[in-house]
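Below is one structure, written out as C-alpha coordinates; comments come after it.
Note that one protein chain of the assembly has been removed; the remaining protein chains are unaltered in position.
== chain A ==
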Amino acid sequence: MARVVVDVMLKPEILDPQGQAVANALPRLGVDDVSSVRIGRRVEIEFDGEIDLDRVNEIADKLLANPVIEDFTVNVAEVA
(Lines give C-alpha, C1' and ligand atoms only; values in the text may rest on other atoms or scores of the structure.)
Protein backbone atom coordinates (compact mmCIF):
# COMPACT_ATOMS: atom_id res chain seq x y z
CA MET A 1 0.00 0.00 0.00
CA ALA A 2 1.22 3.47 -0.80
CA ARG A 3 -0.04 6.78 0.49
CA VAL A 4 0.18 10.21 -1.04
CA VAL A 5 -0.62 13.42 0.81
CA VAL A 6 -1.93 16.36 -1.17
CA ASP A 7 -2.00 19.71 0.62
CA VAL A 8 -4.26 22.33 -0.90
CA MET A 9 -3.92 25.97 0.13
CA LEU A 10 -5.60 29.15 -1.08
CA LYS A 11 -3.19 31.22 -3.14
CA PRO A 12 -1.55 33.97 -1.06
CA GLU A 13 -3.46 36.71 -2.89
CA ILE A 14 -6.86 35.13 -2.19
CA LEU A 15 -8.52 36.38 0.97
CA ASP A 16 -9.11 33.63 3.54
CA PRO A 17 -12.00 34.88 5.70
CA GLN A 18 -12.05 31.59 7.63
CA GLY A 19 -8.40 32.02 8.61
CA GLN A 20 -9.08 35.61 9.55
CA ALA A 21 -11.95 34.56 11.81
CA VAL A 22 -9.65 32.11 13.58
CA ALA A 23 -6.93 34.76 13.89
CA ASN A 24 -9.47 37.14 15.39
CA ALA A 25 -10.48 34.52 17.96
CA LEU A 26 -6.93 33.82 19.16
CA PRO A 27 -6.68 36.84 21.49
CA ARG A 28 -9.52 35.26 23.50
CA LEU A 29 -7.08 32.45 24.26
CA GLY A 30 -4.54 35.00 25.34
CA VAL A 31 -2.54 34.63 22.13
CA ASP A 32 -1.58 38.08 20.94
CA ASP A 33 1.44 37.52 18.71
CA VAL A 34 -0.17 35.92 15.62
CA SER A 35 -0.02 37.97 12.45
CA SER A 36 -1.81 35.58 10.09
CA VAL A 37 -3.77 32.32 9.98
CA ARG A 38 -4.58 30.57 6.71
CA ILE A 39 -6.61 27.39 6.43
CA GLY A 40 -6.12 24.71 3.79
CA ARG A 41 -7.08 21.13 3.12
CA ARG A 42 -5.08 17.93 3.51
CA VAL A 43 -6.06 14.98 1.32
CA GLU A 44 -4.62 11.50 1.90
CA ILE A 45 -4.88 9.07 -1.00
CA GLU A 46 -4.00 5.39 -0.69
CA PHE A 47 -3.13 3.38 -3.76
CA ASP A 48 -3.16 -0.40 -3.97
CA GLY A 49 0.10 -0.55 -5.88
CA GLU A 50 2.86 1.76 -7.01
CA ILE A 51 2.33 5.50 -6.96
CA ASP A 52 2.26 7.25 -10.30
CA LEU A 53 3.06 10.85 -9.33
CA ASP A 54 2.00 12.18 -12.73
CA ARG A 55 -1.45 10.76 -12.12
CA VAL A 56 -1.53 12.19 -8.61
CA ASN A 57 -0.65 15.61 -9.98
CA GLU A 58 -3.43 15.30 -12.52
CA ILE A 59 -5.93 14.32 -9.81
CA ALA A 60 -4.83 17.28 -7.70
CA ASP A 61 -4.91 19.72 -10.60
CA LYS A 62 -8.26 18.63 -12.03
CA LEU A 63 -10.27 17.80 -8.93
CA LEU A 64 -8.65 18.29 -5.52
CA ALA A 65 -7.59 21.89 -6.12
CA ASN A 66 -9.03 24.70 -8.18
CA PRO A 67 -5.94 26.27 -9.78
CA VAL A 68 -7.78 29.56 -10.15
CA ILE A 69 -7.69 30.12 -6.41
CA GLU A 70 -5.58 27.33 -4.90
CA ASP A 71 -2.06 25.88 -4.96
CA PHE A 72 -1.23 22.31 -4.06
CA THR A 73 1.76 20.21 -3.06
CA VAL A 74 2.13 16.45 -3.40
CA ASN A 75 4.17 14.35 -0.96
CA VAL A 76 4.63 10.61 -0.73
CA ALA A 77 4.02 9.50 2.85
CA GLU A 78 5.78 6.74 4.71
CA VAL A 79 3.34 3.96 5.54
CA ALA A 80 4.22 1.72 8.45
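Keep this in mind: contacts are C-beta pairs under 8 Å (C-beta built on N, C-alpha and C of every residue); 3 or more make two chains touch, one makes a residue touch a chain; residues count from 1.
As a working rule, contacts and distances are computed from a predicted model.
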Inset, instruction - Pick from "Cellobiose ABC transporter membrane protein", "Phosphate transport system permease protein PstA", "Phosphoribosylformylglycinamidine synthase subunit PurQ" or "Protocatechuate 3,4-dioxygenase subunit beta" the UniProt protein name of the chain that isn't shown here. - result: "Phosphoribosylformylglycinamidine synthase subunit PurQ"
Inset, instruction - Check the options A:Ala23, A:Ile51 or A:Leu64 and report the residue that touches the missing chain. - result: A:Leu64
Inset, instruction - Tell me where the left-out chain touches chain A, residue by residue. - result: 13-15, 17-18, 21, 63-64, 66, 68-69
